[in-house]
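What follows is chain A.
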Amino acid sequence: MEQHGSRQQGRWRLWVLVGVLVLALAALAAACGGDDEAAPETAPAETEAPAETEAPAETEAPAETTEGDGAPIKLGILSDCEGAFGAFYEVDIGGAHMPMIARGATPAGANPTDGLENLPAPGGHPIEIVGYGCADDTPEKAIEETRRLIEQLGAEIMIGPLSGDEGIAVANYAKEHPEVTILNGTSGAQDTTLKVQAPNFFRFNSDGAQWNAGLGDYAYNVLGWRTAAAISDDYSFAYTSAAGFIAEFCAVGGQIPNENRIWPPLNETDYSSYAAQLAEIWDEVDGVFLGVGGAGAIPLLKAMEETIGPIDPQKVVGNLFYGDPVIVQELGDRAVGIASADSMWPDSTDPKATAWLETWDATWPDLAGFAGSVFAYNYNSAAEAMLQALEAVGGDLSDGHAAFREALAGVVLDAPFGQISLDANRQAIQDNFVRILTAEGPVTVWKIPQVAQDFGGTFTAETPPPDRTNPTCEPRELPWAGKAEVITAPEEVLGG
Partner candidate 1 sequence: MIAGARGRSGLAIVFIGLLAASPLFVSDFFLSAILTKTLWLGIVAASLIFLSGYGNMISLAQTGLYGVAGFVLGNVVAADGGLKVAWDPWVGVILGLVVATVVGLVFGAVASRSEGIYFLMLTLAFGILLFYFWGQVTQLSGFGGINSIQAPGIVSKPRTDPDNLFYICLVVSVAVYALIRYIVRTPFGIALQGIRDEPTRMRALGYNVALHRTLAFGLGAFLAGISGILSVWWNTRIDPGSVGLGRTIDVLVIAIIGGIFWIEGGWLGAFVFTAIDTYSRNIDWLGPRFNTLIGVIFLVIVLVSPGGLIGIWESARGLARRRSGAGAGLPPGAPAERSG
Partner candidate 2 sequence: MAVAARTAESAEPILRLRGVGRRFGGLEAVRDVDLDVRPGERRAILGPNGAGKTTLFNVVAGEFPPTSGTIELFNHDVTFMPARMRVGLGLTRTYQTSRLFLGLSVEDNLYLALVGVEGGHLRPVRLPGRDGTLRSQAREIAERIRLQDQLGAPVRNLSHGEQRQLEVGMALAGEPRLMMLDEPAAGLSRAERVQLTEMLLGLEREITLILIEHDMDVALTVAEYVTMMHDGAVIVEGTPAEIRANQLVHDLYLGRGHYERR
């Protein structure tokens, strides 16, 4: 007798179900196998029905040892692989790998995320990278990934995250998790260190406001602006970034009233309505500060050209994104002549600087040229500071990382583009640079030495955090106003 129809269909479905289950179990086994490879002492992997498994309690103190060596130091690295800054993912991870490569580690592949081999072992404790986190510039995802790296994969130290709101959320997370130490990746919201003040969160890079030090002064005194507009993303980093420009421009005598501050949402793709807003006040202002970052920079400039016409580069200054190699590469001629600022000095002739740039290109041929990116640089600074502190304490993470953190707070980095030290809130003090983009690349014109987060008392834990209307526009005392160190005369660059 023949059997047909749905009975067979039912059997087919059962087989597919069995197949899916087998695949899922294999995937889980692979996932857990990844852990076991580097950490053979971990408890049984989660390959059986999840409800019955005992996940390794990896957050406990690493008491066990392997092969006579010290217990591994578990490190997680968090960046964005999706969202506005997803394009920087490999660059970030590559930056974090550089100090380890300098200490003898070797890349496992052409891409940084392929991993490292032969990692350094400060004090006999080999560093083990437990995983790379992949967020998407939302705090939600950043926290999810932080939890995965720390709570699931057992990271004791994490480097990251990338973006402003993520940084605030992760700093808050750090506060609730005193057992881990987190070094900021490259996020630059002011609140992260100034307000949250988590004792186990360290930031070896400037915040968004520091990154604009010198730019307001430059716009007022070199470009001759008196009234300006600002267009910047509607989230914490961009608030901080605009705050740096606004505070300084107003401090030296300029005007940026609230109605000249435009805030398109992060991840906006159509900037035409915002460009139209800008066009309305175009004749009334002497220039505009661009704080739209990441993937938004190019569509914004295009929208402005369509609405306003060809843009006079002397009527525009931008924050760090408008000098970053990743973005400049895509902006092309459009950005030539625009002044921007950050803590990078890629045209420095200092041997440290050239060595950094050359080593990078040699290490990551696929990512050549990106050593001039703050993203690579800041992840590098964080990893370098971590290694120096670990070396100083012989890899000792006992007593809740007490010695390690003390060492970390005292690290003074002799970094490629200038010295980096920390203030009392574990926030970097670092040089800042104003440069002009030319067809040959950025030419640095000004250096503002050792910029601190508080802008000479303009920002404190008590002042309202930067937002759409803060800071207000008023003349203030600024420690560096009129005191920039001239690297190349701006007239020379603009004239040529």
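On how the list was made: all candidates are chains of the complex that A comes from, given by their letters.
Going forward, a contact is a pair of C-beta atoms (placed from the backbone, for glycine too) under 8 Å apart; a residue touches a chain by one contact, two chains touch by 3 or more; residues count from 1.
Just so you know, these numbers come straight off a predicted model, no measurement behind them.
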Complex partner of chain A (touching, any copy) among 1 or 2: 1
For the chain A and candidate 1 complex, residues of the former touching the latter: 7, 10-11, 13-14, 16-17, 20, 24, 27-28, 30-32, 34-35, 46, 50-59, 81-82, 89, 113, 115, 131, 134, 136, 138-141, 143, 147-148, 151-153, 164-165, 168-169, 172, 175-177, 189, 195-196, 234-236, 265-266, 467-468
